[in-house]
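Complex shown without one protein chain; remaining protein chains in place.
Presenting chain A:
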Amino acid sequence: MITLDAVRKIFKTKDGPVNAVDQVDLSIEQGEIFGIIGYSGAGKSTLIRMLNMLERPTSGSVTVAGKDLSKLTKAELRKARQEISMIFQHFNLLWSRTVRENIAFPLEIAGIGKAERLKRVDELIKLVGLEGRGESYPSQLSGGQKQRVGIARALANNPKVLLCDEATSALDPKTTDSILNLLVEINEKLGLTIVLITHEMHVIRKICHRVAVMENGRVVEQGPVLDVFRHPSEEITKDFVKQVTEPEETTDLIKQLAFEKPQYKIVQLTFVGGKAEQPVITDVIRKFNVQINILQGKVSQTQKGAYGTLYIQLVGADREVSEAISYMNQQQVEVEVVSYE
């Protein structure tokens, strides 16, 4: 559905040229929810804006729904943009228009007649769950409701692709979840391809099928979300994965324990999918002469199955401990001995 081929964007600034996006190749499938994660300044905002030519690439090609966007005339690009809609961090609604009028805006742009506009707006209001708020102005709505208007507006012209520019970053956690659920619902119901950028791994975990990690304008790692969670290869990816698997206090606690009792090994176990149900810990205690302290554990649900981590401390003779570790290694869990040297 979307193909990026060697896409670059160079901004000229007073301090010389800046490579905002550097040689990015991506391929996003029809009906997929694709997440791009990175810290601010990584170039993800520029990248997503090149998918609808709000930013023109300095070189490389962007193909969306079979059209090479940089080769389109102005009129063709306007037409193409009606199929690639976008929602924004700060919603970007027109305050001078009611909810209904905001949702009707893209329909007016597309030149759709009044009767049909009214009908379509009714459907969209129902789809995003804003019944009864049609005549309100954006200033009378909460953040979550405003983003629902943004989503309804984005869906008005039946787009093929929905671009989400930090769409939940201005919302509280509960509202974020409800908006993410709505996006999944839309993805499933309408078969819409969704591309989102975010700095929150939580968003990636909850709704994305595949993820790309950006740093300094480059995509440093990409793959199915579960794979990236299981085997993050880059440092930055590991940092992002930690956002959802281990709270900061755990890291501090583990460091403290490793420092106080260096003789006892601390092990991180990672369970993926159905394997999370095996009684590995019980087996280890029964089979080996070791004691196990459970330090922290967490299971997260992703679009493609569950993902869990468990931190344990093994107390016992060296031989027993290393045998226990090699036993766990043979089971269907990932084992990593944690060390903080």
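Note that in this section contacts are C-beta pairs under 8 Å (C-beta built on N, C-alpha and C of every residue); 3 or more make two chains touch, one makes a residue touch a chain; residues count from 1.
Keep in mind that, in the parts below, contacts and distances are computed from a predicted model.
Q: Out of "Carbon monoxide dehydrogenase", "Methionine ABC transporter permease", "Hydrogenase formation protein HypD" or "Glycosyltransferase family 2 protein", flag the one the UniProt entry gives for the chain missing from this complex.
A: Cross-referencing UniProt, the chain left out corresponds to "Methionine ABC transporter permease".
Q: Decide which residue listed in A:F88, A:Y264 or A:Y327 touches the omitted chain of the complex.
A: For the chain that is not drawn, the touching residue is A:F88.
Q: Which is it among A:D25, A:E108 or A:E123 that touches the chain not included here?
A: The one listed residue touching the chain not shown is A:E108.
Q: Which one touches the absent chain: A:S40, A:T73, A:S139 or A:Q263?
A: Considering all chains, including the one not shown, the answer is A:S139.
Q: Tell me which stretches of chain A touch the chain missing from the display.
A: Contacting residues on chain A, toward the hidden partner: 52, 54, 77-82, 84-86, 88, 90, 92-97, 105-106, 108-110, 137-139, 153, 157, 163.
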